[in-house]
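One chain of protein is taken out of this complex; the other chains stay put.
Then we have chain A:
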Amino acid sequence: MRAGHGAAAHAGGAPEQVKDLSDVPSFPAIYAAALDPRSRLGGKRGKGGKGGAGGGAETLPSIAYRVRKVRIDAERARDFDHLMGGPATDLVHPGVLHVLAFPVSLALMARRDFPFPLLGLVHLRNQVLQHRPVKVGDLVDVECRVRDLRPHRKGRTFEAVSTILGEDGEIIATDVSTYLVKGGKPSAAEPSGTAPSSAASAGAVPSSVASSAESAGATGANASTSDGGRSRRDFEPPQPTGRWVLGADTGRRYGAVSGDVNPIHLSAVTAKAFGFPSAIAHGMYTASRAFTEARVDLSKPLRWDVTFDAPVTLPGSVLVAFEDDPSVGTARCVGWKPARGEKGPRRCFEVEVTTLGR
């Protein structure tokens, strides 16, 4: 299971390896590993490998990380529900599955043969397809992979895919996180205009795994008409239906229930150490809260799609607007920072939840 195997695999060619982990890894250990200088200097990484996204020839390791028989902890699910402002339900919020799988995919991305630095990734988008409900106390298997490396006008994107399987081996849910690796130039063969739709959110937030200061969001307004028109300038806020007042401890509280203790979310001091002017909310906190407020029937199959734009700085508040379309079973929520002085309003996230098979 050495790095060489996975890195040597040709995309789509070599058979996938599966590495079984005995348990879900802990975040602090992964982040500590990610901060280890050896893992950041990319000399020993896969082929293209100069740590950053400089080249164009990196390949993603063709390996799956798997943890079997993970019990969905009832207390953790309860704390998660309460943090999102919802009732503690026996059917599990898909955000709980996300945080269950997240450290597993993070461990995969912390591998030496993973071509990009872990703390340089920007969470652009998250898509969950849940086929059936899960109850607290259930046992599930978690499998994580990375795939689909593509050029993007600001670097490259790839997907971290987590699959949650039931005891019967059936897929319960698939959770696809699209990350941006900033820097470098897209290859000439694939001009930015053909960037995939998942990269269409121009000004993405550094979210769960993130890097330097002003991030993609700062440059996002400049160019985006070609791939989705999600320019900051275009954003006209709708009539708000609510306001989220987020205290300075928002990141710490989500860190406590999710285990994601990325320092950029925890405090202004730790965020500054990584180049952020203040702490920023976890993207999946905003996404999960919007999910709760969307009032979804958890007993039904569902889709939960999120795109992230400007970061939500802490402490702070965002306005949100929900819009339901009962004819297709969709609830949409957009969250934004209102205009302040010279600065126009900035969209922070957009969440769409669709009930399937109604």
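Please note the rule applied: a residue touches a chain if its C-beta (ideal position, glycine included) is under 8 Å from a C-beta of that chain, and two chains touch if they have at least 3 such contacts; residues count from 1.
Keep this in mind: contacts and distances are computed from a predicted model.
A.B. asks: If you look up the hidden chain in UniProt, what protein name do you find among "K+/H+ antiporter subunit F", "Acetyl-CoA C-acetyltransferase", "High-affinity branched-chain amino acid transport ATP-binding protein" or "ABC transporter permease"?
C.D. replies: Not shown, but named in UniProt as "Acetyl-CoA C-acetyltransferase".
A.B. asks: Among A:30, A:266 or A:331, which one touches the chain that has been omitted from the display?
C.D. replies: Checking each option in A:30, A:266 or A:331, the one touching the absent chain turns out to be A:331.
A.B. asks: Out of A:85, A:137 or A:277, point to the residue that touches the absent chain in the complete complex.
C.D. replies: Considering the complete complex, A:85 is the one touching the chain left out.
A.B. asks: Just the residue numbers, please: which parts of chain A touch the chain that's not shown?
C.D. replies: Spelled out for chain A, the touching residues are 82, 85, 237, 239-245, 249, 293, 295, 321-324, 331, 338-339, 345.
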